[in-house]
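Note that one protein chain of the assembly has been removed; the remaining protein chains are unaltered in position.
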Amino acid sequence: MVAQTSKSNQGSLLEKLIAKAPVHIAVVAISFIWTLPTIGLLISSFRKAEELTQTGWWTVFEHPFNFTQFHLANYADVLTGQGMGQAFLNSLVISIPATVMPIAMATFAAYALAWMRFPGRQLLLALIIGLLVVPLQMTLIPVLRTYNQLGLAGSFLAVWLAHTGYGLPLGVYLLRNYIGTLPKDLIEAATMDGASHLKIFTRIIVPLSTPAIASFAVFQFLWVWNDLLVALVYLGGSKEVAPVTLVLRNLVGDRGQDWHLLTAGAFISMIVPLVVFFSLQRYFVRGLLAGSVKG
Amino acid sequence: MQDASNLTRILGAIAAILFGSGGILALFYGANRIVNRFSQTWRDRILPWVYIGPAMVMLTAYLILPTLRTIYLSFLDRGSDKFIGLKNYTFAFTNDAMLTAFRNNLLWLVLVTFISVALGLVIAVLVDRVKYEPLAKGLIFLPMAISFVGASVIWRFVYAYSPPGADQIGLLNAIAVGLGFEPIGWLVNKALNNFALIAIMIWLQTGFCMVLLSSAIKGIPGDVLEAARMDGANELQVFWRITIPMIRSTILVVTTTLTVLVLKVFDIVFVMTGGNLDTDVIASLMIKQMFKFRDFGKGSAIAVVLLLAVIPVMVVNIRRFRQQEVN
Partner (left out) sequence: MATVKFEQVQKRYDNGFVAVKDLNLEIGEGEFLVLVGPSGCGKTTSLRMLAGLEDISSGNLHIGNQRVNDISAKDRDIAMVFQSYALYPHMSVFENMAFSLDLQGVSKADIKTRVTQAAAQLGIEPLLSRKPKQLSGGQRQRVAVGRAIVRNPAVFLMDEPLSNLDAKLRVQARAELSKLHRDLGTTFVYVTHDQVEAMTMGSRIAVMNGGILQQVDTPQNLYDHPANVFVAGFMGSPSMNFFEAVVQSTEQGLVAQTETFTLPLPHDRQARYEGHVGQQVILGLRPEQIHHPSYAAPGIEPVAVKAEVGVVEMMGHEAIAYFTLPNASEFIARVDPRAKLMSGETLEMLFDTQGIHLFDKASEALL
């Protein structure tokens, strides 16, 4: 009797495993395929230039513990020789203000749209949702012309402002959705406690909206860091101000077969987004969810 | 020397960051101060506009006015000197390169949206059943963090081609050769290159679809699924008759988001092939007109075509928003 149950248990366990095997195989296979290209890039970026162009990166696994096949020279080369180091700094200089500025503007606007009464509120919201999908391309020529007239083209200020403008629709929209769901009672309680709109904003709204603000921050930061089009059009070719994406793209154009430079350069351009992604993935996903699902 | 200039650069960056954020906050505080001088009624009337003002100014300056101006420019000639009617649009809809771009964009649109959504859905359903779900999702979602330029480099390496006989360093060609085929010029073969580019976008966007769809699937109440099973539905029937209908709105959202993204796609084409060998899309042609041929009329007209293409999505979104506000 006992033996029988245990046997049938085993049977069902085995059955379960077999029944689930296709699922496991599929999930593992897809994850593997999805990761492989990035792994290849990462490994290659540490290989020596000659070897890199002679043999496939997977050949390193023939001697997995032979560390002499790796070196850091590619990185040193691309950072100094190809201006990637400078570009990395430029990317930071571009991305941080281009994230902070729209956050401040979007949060204030979102508060007004969610909790202040004024005529035209609904219309403004509809407008912002419409602007959400306007292609950047629509704006490039006029903005560039204006920049040229003002002598702003090629300056950091030009891209900060442009990214702020382009990022605002999503920011306002996402934050208004979040701030609008805060309990009305809280805001009224603060009013009764003697808080002005500004105090309500700084002491109640902002602290309570940090998850949404963080989501938008992560989203906007990655967007700006990864942007090529805006930098290409408004910054032009000057190495002084070019961000990593622009330098990497020029590298592809000029040194398309120098894989030791391309792989290291690509990885440098990816390192910040990857760190942000892994440490703040929660916010990033939440930003995506709020931005899309909620609608 | 290098170090010193880097140091000033870093200091400059910090100053810029402080200027950017501090300046904005000072702006709001200052405006608030001024408004506080007014009487209560006026304050209530003005304050919303103070808060919303900077955002509105930026939206107007960077999106609304330029859009209108681009529409206007699209009716002028290359140097924006003369009104030429619909000539630019005639060009946009008859030029060979444009027609190829239209074809390519359509291909992108259909393949990227369909495959990413379908694959994302399948993965979402599958990972729901394994214990290492977060890891698997993280790996598939990871490309979302990578720039189009970075992804392009990654995939150029995957598609790398060496002549027959030489060792292949590109993963795909190594596999092809391993299977006994000739190496393939993925990016130069006109029958294949567009698909090679589209694959990159699918690689990038499937994770996005998966994450959204997965959270929608998890949002379906368990008892609904159980009720269906009690009613005798098998897993496949549960999937088609319960899960899919219940996540329909998310599928719509994902699809529209991808549609807009794909219509605007530019970086991948620009970096991988530069639009050569029949791989141009609308957005990359627009940049070409702008910078290479310096024809602002044609460039504007092409941009307007892009705008026209996203208008249906815009309408859907605004409608959806209206409905939500009513509820």
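Quick notes on this one:
All chains are identified by letter, namely A and B, in their written order; residue positions are counted from 1 within each chain.
The rule is short, and it goes like this: a contact is a pair of C-beta atoms (placed from the backbone, for glycine too) under 8 Å apart; a residue touches a chain by one contact, two chains touch by 3 or more.
Note that this is a predicted model, so its numbers are computed, not measured.
Among A:His24, A:Arg121, A:Arg145 or A:Lys199, the one in contact with the hidden chain is A:Lys199.
Across the entire complex, the residue among A:Leu36, A:Leu208 or A:Leu274 in touch with the chain not shown is A:Leu208.
Within the complete assembly, residues 40-41, 44 of chain B touch the chain that is not shown. Residues touching the missing chain, restricted to chain A, are 183, 185-186, 188-196, 199, 203-204, 207-208 (touch as defined at the top).
Simple rule for what comes next: only the chains that are shown with their structure count from here on.
Centroid to centroid, with C-alpha atoms defining each point, chain A and chain B lie 12 Å apart. For chain B in complex with chain A, the touching residues are 6, 9-10, 12-13, 16-17, 19-21, 24-25, 28-29, 32, 36, 45, 47-49, 51-52, 54-56, 58-59, 61-67, 69-70, 73, 123, 126-127, 129-130, 132, 135-136, 138-150, 152-158, 160, 167-171, 174, 203, 206-208, 211-212, 215-216, 250, 253-254, 257, 260, 263-264, 266-267, 270-271, 274, 283, 286-287, 290, 296, 299-300, 302-304, 306-307, 310, 313-314, 317-318, 320-322, 324-325. Residue ranges of chain A in contact with chain B, taken from their complex: 20, 23-24, 26-28, 30-31, 34-38, 40-41, 44, 52-58, 85-86, 89, 92-93, 96-98, 100-102, 104-106, 108-109, 111-113, 116-118, 122, 124-143, 156, 160-162, 164-166, 168-169, 172, 196-198, 201, 222, 225-229, 232-233, 245, 248-249, 252-253, 256, 259, 262-263, 265-266, 269-270, 273-274, 276-278, 281, 284-285, 288-289, 292-293, 295.
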